[in-house]
Structures are given as structure tokens and as C-alpha cells.
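With one protein chain removed, the remaining protein chains of the complex are shown where they sit.
Let's look at chain A:
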Amino acid sequence: MTYAYLFKYIIIGDTGVGKSCLLLQFTDKRFQPVHDLTIGVEFGARMVNIDGKQIKLQIWDTAGQESFRSITRSYYRGAAGALLVYDITRRETFNHLTSWLEDARQHSSSNMVIMLIGNKSDLESRRDVKREEGEAFAREHGLIFMETSAKTACNVEEAFINTAKEIYRKIQQGLFDVHNEANGIKIGPQQCISTSVGSSTSQRNSREVGSNSGCC
């Protein structure tokens, strides 16, 4: 219930790459093969534990359709983390990354942590974008990189959590001004954390953060 920080995430990327599925897998631990097109933005939230601190992730899952682009840009503001998703079986979704990245950088804080995600890693046979290409792109643009499968849940936890870890690290380093909400970080109702973090943590249905499974 109580949390030390709240991080706002956005999930961006072409339509059909699995943004909503990643969110659903992360928040509800389930996979839904058929999804309605997202209108504007949808939301999810979950607690994670970083370094013994409860952190609430508030995730904005944006519409990927090109026609929604100008609207979804409005939602970028105040995000601390972004999951930039492409589909490893569709090269064009990888090719569009630069434009997504530009958008993200332009419309949000410069400190925003961006995680590049090559989704649908379960469809190895239909792979169209090599893992190395993703890694190279991430390196070039200073992003974190992971391949995930929303279907098998592989690396989904890790993608969200590693992003949170990176944000947390930046906070520790003083790179993020946690008091400026434009950075997408909010301090939780902290006064009580020191006293009640133990009880509220155990009580809350916060899921245990899984250790690296390395399944992908």
C-alpha cells in the first residue's frame, strides 16, 4: 500500500508489437492473444521492490497507431521511464524506432530511462530482427535492451524491474530531482514508511520480484 516512490512509465512503439500484452503480463500475469486496439492510453499499476524499497509503477500504455501519434505525445510528459517496444518478427517496427525515440526524447525529461524491448521472442522461427541489431541500437542510443515474450512471460518482469532499478540508481546518484514531478517520480506518503513498511509490505499483494530467469 505505501510506497517509497512512484514512477511513471510509458510504453511506446508501433501498433501490434505487444505493448498492451506486456502490460497485462506484468500486472495480471496473463496473456491475451487478441487485444482491442488501444484508444489513446490505458493504464496499469504494480508494486515492485527495489533495494528493499516499495516502488509503485504507474504504467501508461499508449496507442501505437500512427493516427494517434499526436495524441499519445501529450501523454509522454512526466514519465520517468519508457519501454520502447518493437516486434522481432517485423522489421518495420524496428525501423521505426528512431522516430519513436525522437518523439520520446522531445516530449519528456532528458533523464528518462528508456528500455528497448524486442518482443515476441517466443516466435524464434519467424525472427526478422537479430538480437545483435537490437543490442547495437540500444548501445548507440544509450538505452537498456532486452528481448521479451509477453506470451511466455519471459523477461517481462525483468524489463519493468530493470528499468525501475535504473531510475532508482539515477535517483541515488542525484540525477533525478524527485521533488520535481516533471521527472515522473513522486515520493510516496513516506512519513510512515519507516514505521510501517514491514507490515504493509507483507500485507500488500505485492508480488515477489522474480530473480532473473534468463529464459530468453
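We take it that a contact is a pair of C-beta atoms (placed from the backbone, for glycine too) under 8 Å apart; a residue touches a chain by one contact, two chains touch by 3 or more; residues count from 1.
In the analysis below, contacts and distances are computed from a predicted model.
Per UniProt, the protein behind the absent chain is "Family with sequence similarity 114 member A2"; the candidates were "Sorting and assembly machinery component 50 homolog B", "Family with sequence similarity 114 member A2", "Cytochrome c oxidase subunit 4" or "Proteasome subunit beta".
Listed residues A:W60, A:Y86, A:F145 or A:F160: the one in touch with the omitted chain is A:W60. Listed here are the chain A residues that touch the chain not shown: 1-2, 39-41, 43, 45, 58, 60, 63, 67-68, 70-71, 74-75, 77, 188-189, 191-192, 196, 199-200, 203.
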